[in-house]
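Excluded from the complex is one protein chain; the other protein chains are retained at their positions.
After this line comes subunit A, so read on.
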Amino acid sequence: MDERFYSRLNQYRSLWVLVFFDLPTDTKKDRKIASGFRKKLLDDGFSMFQFSIYMRFCASRENADVHIKRVKVNLPPKGKVGIMCITDKQFGMMELFYGTKLAEKETPHQQLELF
């Protein structure tokens, strides 16, 4: 197909949003708040990368802004939360291991997906 029709979806424009958090879990209330925060991340389409690191693929900067804003609205009152965006290009350069074995990375969502 003509090249010009596909310029929009490129790997430098699509982003991964990463959310890192350390939340207090000393009291029952703290634990409830922490799991509530985690649940909201899941509802928003984030998936678990490691314990307390969640990530989400966003097709554009504008879309990433929406999801970052939602994380900020739902911030728990205590605890440390970091939000970071990296391009799909950078994400793709990450090396991942299980033990010493190289592991598969999550692939970006395709605009069209066949199941």
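Quick note on the criterion: contacts are C-beta pairs under 8 Å (C-beta built on N, C-alpha and C of every residue); 3 or more make two chains touch, one makes a residue touch a chain; residues count from 1.
To be clear about the criterion, contacts and distances are computed from a predicted model.
Student: Match the chain absent from this complex view to the correct UniProt protein name in "Dihydroorotase", "Aspartate carbamoyltransferase", "ATP-binding protein" or "CRISPR-associated endonuclease Cas1".
Tutor: "CRISPR-associated endonuclease Cas1"
Student: On subunit A, what residues meet the omitted chain?
Tutor: On the side of subunit A, residues 1-2, 4-9, 39, 42-45, 47, 56, 58-60, 62-63, 109-115 touch the unshown chain.
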